[in-house]
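With one protein chain held back, the other chains of the complex are shown just where they sit.
Order of writing sets the chain letters: A, B and C. Residues in each chain are counted from 1.
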Amino acid sequence: MEPLLITEKLTKDFGGVRALDNLDLEVREGLIQSVIGPNGAGKTTLFNVISGVIPATSGVVRFNGEIITGLPPHRISNMGTTRTFQNLQLFCDMTVLENVMVGMHMRSAGGFFSSSFRLPWIVAEERRIRDRSIEWLQLVGLEMESEKIAGSLPFGRQRILELARALATDPRLLMLDEPAAGLNLKETQDLAGLIKRISKLDITILLVEHDMDLVMEVSDHVSVMDQGRKIAEGDPETIRNDEAVLKAYLGEE
Amino acid sequence: MTFRSLLRSPYTGFIFFAVLLLLIPLAVTNEYYLNVLIIIGINSIIVMGLDLLMGYTGQISLGHAAFYGIGAYISGVLSAKWGVPPLMGLLLALVGVSIIAFTVGNPTLRLHGHYLAMATLGFGIIVFIFFQELDFLTGGPSGLVGIEAMTLFGITFDSDRSYYYLVSIVMLIILLLSINLVNSRVGRALRAIHGSEIAANVLGVKISRYKNGIFVISALYAAVAGWLYAHYITFISPSSFGFMFSIKLVTMVVIGSLGSLWGAIFGAALLTSLPEFLTVVEDYETVAFGIILMSVMIFMPRGLLRGIEDLVIKIFARISDRSEVQEKINE
Amino acid sequence: MISLEQQILQFVITGITIGSIYGLIGLGFSIIYNSTEIINFAQGEFVMLGGLITVTGIQVLHLPLPFAAILAVIMVAVIGIVMDLFAIRPLKDASAITLIIITIGASIFIRGVSSFVWGKEPYTIPAFSGEEPIPFFGAVIQPQSLWVLFITIVIVVGLKQFFDRTLTGKAMIACAFQPRAASLVGIDVSYMVLLSFGLSGAVGAAAGIVIAPMSMTQYDMGVMLGLKGFCAAIIGGLGYPWGAVVGGLALGILESLGAGLISSGYKDAIAFTILLLMLFFRPQGLLGKTKGDRV
Partner (left out) sequence: MTKSRLFRLAGIILPMALVIVLAAAPAYAHEEYKIGAIFASTGPASMLGLPEKNTVMMLEEALNAAGGIGGKKVEIIFYNTEADPTKTVTAVKKLIKKDKVEIIIGPTTSGTTLAIIDIIEKEKVPLISAAASVRIIKPVKPYVFKTPQTDVMAVEKIYERLQKNGIKRVAIITVANGFGDSGRNQLKILASKYGLTVVADERFGKKDTDMTVQLTKIKGTNAQAIISWDTNPGPAVIAKNRKALGIKIPLYNSHGVASKKFIELSGGAAEGTYLPAGKLLVVDQLTKNDPQRKVLTDYKNSYESKFGGSANTFGGHAYDAFQIAVKAIQNLVDKKIHVNRDSIRDELENITGFVGTGGIFNFSAKDHNGLTKEGFVLVEIENGDWKLAE
């Protein structure tokens, strides 16, 4: 079976700096796959290029067999992949529920005209969006806070909310950019459980993370990046003992 | 529970407001006050549109007086030169403004922050100059006379009282449409763009479509207001649609409270009627206006409506704190 | 009668003169923007105050022109500082829109007060060195135009030295690019902001003084000049101080060529159309560099 996401010779230059260097990566459907690497390895750049937030310098990204490089982010999301952000990008002035409802954007159709006049089918759609969003909140355990302003949540809860919002797009591939950053031990453990639960919903997960314990606990497959290149990959056990990986990390520290 | 949800519904406020608006003429017998209310109504229509753009979507426009003017001039010129009836004038004004707004909005809304402010400001000034220079159509700087009074479906709105009802009804319709819009998928998308363009984008919101869409809608609101204005005063001149008026509109939105339709109406009402109250200080009017603008922004940067809200909540909180303390002492 | 070539030369000379003024005003915008990311809509009022205070210095206090001018520059710098202290500093973490409204409020306030102090009549001051025009290949140059150019160059060179050579100047630039890092290395950011308001007040006042003999000075002259200066700063590239001067010159020359060769009625429309095209196709300005956008 062809992998869900493939990058082929993906390259990204920032001025003179090469953030991604002919990167080949495969993400197989149904797995939890992680990308790790020291700071500046190009992990976030990888996410930005895949999600269309910044253009690639060269190379292609295929999603579900189709080339998605060069497409704007909303088109890429529409094909069934979405992401979270390392530094949170919540809609801070909106309520928790509304944030998730925005996630349902692609799964609904109301336009300027029909919404302004609140046509009957809009009323029905609104109800469906609301009910479904509450379900997502229940899944991540945020339903009690649904009416709170997102910006007022504690940091850990905000991370969870961003995850719920991404889930609401009903993705086939969910890319999580350091979801454990800033979380305490307990929260990280809860997150690990949540990621596994999400995986059971037939959602493929691509995870960029610094927290090795989390990575090793949840991942089916791990790729290691350094200076824009992939230096190793395999199951967590293999990676743990890979020399190149150790060197890359130790070399840094 | 039902009572709470009733209170929470955005439509409860609307119904109260609508009843209030339509009852006002029963209490206000002096047409001069109706005149002030009419101008407030016209201004609130523009300001609501501007608030959808600025407060909800986070895109500043320092050139909205231009759309107000284009709406007024299209219907006004058609009426004064060729006797086109106002309803037809409105239709053509809406078509004209949407074409212009779409053409301008497309490249302009790719800009951000101060660049967007400057571009919209430039657009406003260019349009203003066209009002002045196309004098064979617009009557030039000295203005366009001979615009016919508002006649719709055989009814002529030639008294302040009847015009008040017309403006109120149009305003209520626009308010209702706006309430619908902000509480919908589209409204959430707009606020999402305000919150984080990138996040909205990766959640599937096509940014340009929504920015352009709301820009056109807010321009259309302004055009409707312009149409109401032209057929009310029956005279228009470029000076009513200049840069200073654009600035005034922005201050109405901000002083009222960004991102709140009620704030928009409140801001329009306050800043339109303020000069009427400031006639007391007469010569100091501009100085007072400047001071008010600055102090509101310094002490209530979220706008007056939210500012007052916060203040009242704070006072309530303090009172309840105190009573709690009191209770503890009593214990 | 003069030939078309001579006319065009004259247009360019005029454009350079007006452009330098736009540039000086734009410079004021850039200085404040650089240290605070604020667009100060009261910049035009600084220009007006510079002119009117000089008028008072000459006509009421009977000071010689240079002293009156220095007095005006100092006073407007102080007014800029006061504006920062009372209107800008009380705001912490204000949004761009709030700051725009504040500076608009300040400009309305300053205009209102000025209309009391000086009345609504326009004033003028004598040209710095006579009004005998200097012939130049069939066109003429007003001596005051040379003064405008001279003062512009002096200010630009002076500011460049200040930013490049002095510790304070370097600190101000640092605040612009890395305010948090700047405060970490011990730079007093709020002092630098204060300084930038004072400095831009002084530059604005200088612009107001050099054009007063040519264009008259009046309590409400600041609005349009302020807009044009803002325009110049954007065309040159916001945040690139020398960009404002380049932008101002470009704007001035194009505007006066447009007025001369196309239509004087549409003069400002031409200027602002250029601005729009610039924003659409090269939003970073003439001198700005495209920044790599990272998320």
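Convention: contacts are C-beta pairs under 8 Å (C-beta built on N, C-alpha and C of every residue); 3 or more make two chains touch, one makes a residue touch a chain.
For clarity, every value in this text was computed on a predicted model and none was experimentally measured.
Shown chains touched by the hidden chain across the complete assembly: B, C.
Checked against the hidden chain, the listed residues B:V95, B:I155 or B:I308 yield one contact partner: B:I308.
Considering the whole complex, the residue from C:I211, C:I234 or C:L276 that touches the absent chain is C:I211. Annotation for subunit B: contacts to the undisplayed chain at residues 4, 7-8, 12-13, 16-17, 20, 24, 27-33, 35-37, 39, 132-133, 135, 140-143, 145, 158, 160, 229, 233-237, 239-240, 260, 262, 265-266, 269-270, 273, 275-276, 279, 282-283, 285-286, 304-305, 308-309, 312-313, 316. In the full complex, the hidden chain is touched by subunit C at residues 1-4, 7, 10-11, 13-14, 17-18, 21, 115, 120-124, 126, 131, 133, 139-140, 142, 211, 214-216, 218, 220-221, 223-225, 256, 259-260, 264-265, 267-268.
By definition in this document, only the chains that are shown with their structure count from here on.
When every chain is reduced to the mean of its C-alpha atoms, the one closest to the centre of the whole protein set is B. Ranking all chains by how far their C-alpha centres lie from the centre of subunit B, first place goes to A.
Centres computed as Cα averages put subunit B at a distance of 32 Å from subunit C. With centres set at the average Cα position, the gap from subunit A to subunit B is 40 Å.
Multi-chain contact residues of subunit B, defined as those touching 2 or more other chains: 198.
Shared interface positions of subunit A, i.e. residues touching 2 or more other chains, are given as 53, 85. Here subunit B touches subunit C in the complex through residues 54, 60, 107-108, 110-111, 113-115, 117-119, 121-123, 125-126, 129-130, 132-133, 198, 243-244, 247, 250-251, 254-255, 258, 283-294, 297-298, 301, going by the rule given at the top. Those residues of subunit A whose C-beta lies close enough to touch subunit B in the complex are 51-53, 72-74, 76-78, 82-83, 85, 89-94, 98, 101-106, 108-112, 115-118, 122, 125-126, 129, 165-166, 169. The residues of subunit B lying in touch with subunit A in their complex are 177-178, 180-181, 184-189, 191-192, 194-196, 198-207, 213-214, 217, 259.
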